[in-house]
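The structure follows.
One chain of protein is taken out of this complex; the other chains stay put.
== chain A ==
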């Protein structure tokens, strides 16, 4: 058994930078590389792509990420664990196999499926967010259960160099290789709790190493253009030490680690994943060197009997329009424009939003600070059931050119398709994870 496992994380969302994975794989001396690319809504969007084309539905950047990465993974003997399979992990594996063949490489890919439970839902299940049946939110598009470590372990027990999944709980991407390496029982809740703390700190990649942290002067982070992504060394006792590749930008400090530890956590005493209910409240972080942090004290209680299922539904369309005003009385002219749009569209849109970018658009208030901005951008958004109706919003804003206040410029209009997300719970016994091996 290895005494120490090193896991790197080089993507914290689908659109994350490509080169940290190359750097970590080449210079990080990793055992495992994790790429976490699947946000709540990403999988529903992927499901839509799969419906249009059954060979699609995996991460849109898969090919670009793997093209350069695959040879490095194999040369450095690093196993990749990633949820880039999204709505179609089997097709993702076939794509990776095709890339390997093209590059003259031999690789085994383990594919985890079984998270797609769309056919198992009737639509009458209660949505946790609304208390109403799922189908009341809109036409259902997708349903994916959050699988956990127990589902990933059989993939690790194969010879596969690549493990590709659809929906799994983000921390489980890290918990699974630790459990596999150290043989921790799946009922050792404190170990699993500590491993979940490790996974949670790692899963957003650059957010641990100074990304999404900087505020000039007060919270300076060096060389953010080359922000390095983190790795973690874990030993069999659960001790975790976080670091990053020497020479990369960014910073790993107590402050960056604290922000990430609490990121997106609801009750810090009960962080629920398929593996364990983790208690973050006794976690201790220590600075153990330059750009080096240790974490201990994660604990846990027994895992939930149910798994969370993320359900995507068709939420119609959103139409948007924007136009800018600058100079004297910019806000006054923008507000006049907003009131004109309000009057013209309020009867056709039950849900219409008017924002003044530069004043109150993002915080929805300016805490009564003097609003005298030099320039303001009016932004209008409305919800609609058809794309055609949604387009009205932008058309009306654009018409402010010749019909609105003086000096409006830079009008833009957009229409987006909306995929909403609600969630429900499903008993574990109803979910059957499977591993498929694909060779190239």
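The criterion applied here is as follows: contacts are C-beta pairs under 8 Å (C-beta built on N, C-alpha and C of every residue); 3 or more make two chains touch, one makes a residue touch a chain; residues count from 1.
As a convention for this text, contacts and distances are computed from a predicted model.
Selecting from "Sarcosine oxidase subunit alpha", "Peptide ABC transporter ATP-binding protein", "AtuA-like ferredoxin-fold domain-containing protein" or "Molecular chaperone DnaJ", the unshown chain of this assembly corresponds to "AtuA-like ferredoxin-fold domain-containing protein" (UniProt protein name). Per the touch definition above, the residue from A:281, A:302, A:403 or A:432 contacting the chain not shown is A:281.
Residue in contact with the omitted chain (choice from A:17, A:48, A:226 or A:353): A:353.
Across A:50, A:379 or A:413, the single residue that touches the chain missing here is A:379. By the touch criterion stated above, the residues of chain A touching the omitted chain are 40-41, 129, 212-213, 215, 218-219, 255, 258-269, 280-285, 297, 315, 318, 351-353, 355, 357, 361-365, 367, 379, 381-383, 418-421, 423.
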